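Dropping a structure here in C-alpha cells format, bear with me for questions.
Complex shown without one protein chain; remaining protein chains in place.
Let's turn to chain A:
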C-alpha cells in the first residue's frame, strides 16, 4: 500500500471485471491463500443461494473465468466458504446444516467429507492458521470445532455453547489458536482451548456493557498481524478492537478496512493520526456508491495482491476492483 498516498485522497476503486454465473445471491468469497506460488493462478471461491460454490481463476490474458462449479453436495443455500491455509481444501457451510470439504482431484473438485452435527443452518466456516482446526457456527447458537485427522477425516473436538442467538460468523486469529465468534445476540465471544472437560471455553464476551455493539454483529476481520480486529454490526457502526497483550493508544495499522453494506455501496476506511483528537481514529477514505445493484454481502482483499478487492452481492454477481490513485 506504500505507493498509494492514502492521506491525500484522490482514490478510486476501478472495476476490473464483473463475474456472472451464479443464479442466486452470492453470500461469501474466499481468496485461495496459496495462489501465486507454485504456479497456481489467482483463485477466488464464491458461494451462493443457488446451492453451489464456484471457483474463478485469472487466466494468462488477465481476465477471469469460472473454472469449476461445486454442486450436488448441498441441497440449500451455501452460506460461507473458506480455503484451508495450504490452499488444497475448500470448506463450504450450508443452510442444509452440513459443511462440505472439497478437494481438487485431477481437474475437478470432489466433495471428500461432509460434516454433520449442527441442528440447523450453518452460517460460517473458518480454518485456523495451521489448518488443523475448522470452526463452524450456526443458527443453532453453537460453534463447533472440528479437528482434521489423516485421510480427510474430521473429528468433532468440541461444541461451544454460550451465544444466546444465531451465530453469524467465526474467525481465527491469524497465528494463535484463538477463535472469535459474533452473533445476533449482539455479542462477540473469544474462545481458547484450556484443558477443560470440553477442551474449549469462552474467555471473554464483548457485549454492550464492554463497549460492544447494540445490535446484531454480522462480521469480523483480523488485521494481518493479528493486533487489531474489526467488527461490523446492524447498529450501523464498525468497532476496532486492540487484540494485543498490551493494549495501548500507540501503534499503527497499515491495513485498509473494506466494508460492504445493504446500501449497495463499498466503503474504505483507514487510520488517521488526528493530533487534535489524540490516540487512534479511523476515517472514511472512499465510498463507492452503487458498487452493486443490490446489497453487498462480502468484500475480501486479495492477500497476495493488496490493491485488489473482490465483492459479492445479492444481485448474483461478483466484482473485482483495483484501488488506484487518480491524478
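Here is the rule we use: a residue touches a chain if its C-beta (ideal position, glycine included) is under 8 Å from a C-beta of that chain, and two chains touch if they have at least 3 such contacts; residues count from 1.
In the analysis below, contacts and distances are computed from a predicted model.
Protein name for the hidden chain, per its UniProt entry and selected from "non-specific serine/threonine protein kinase", "Essential protein Yae1 N-terminal domain-containing protein", "AP-1 complex subunit gamma" or "Replication protein A subunit": "Essential protein Yae1 N-terminal domain-containing protein". Only one residue in the set A:161, A:175 or A:273 touches the chain that does not appear here, and it is A:161. Within the whole complex, the absent chain has one touching residue among A:21, A:117 or A:162, and that is A:117.
Where chain A meets the chain that is not shown, the touching residues are 116-117, 155-156, 158-159, 161, 197-198.
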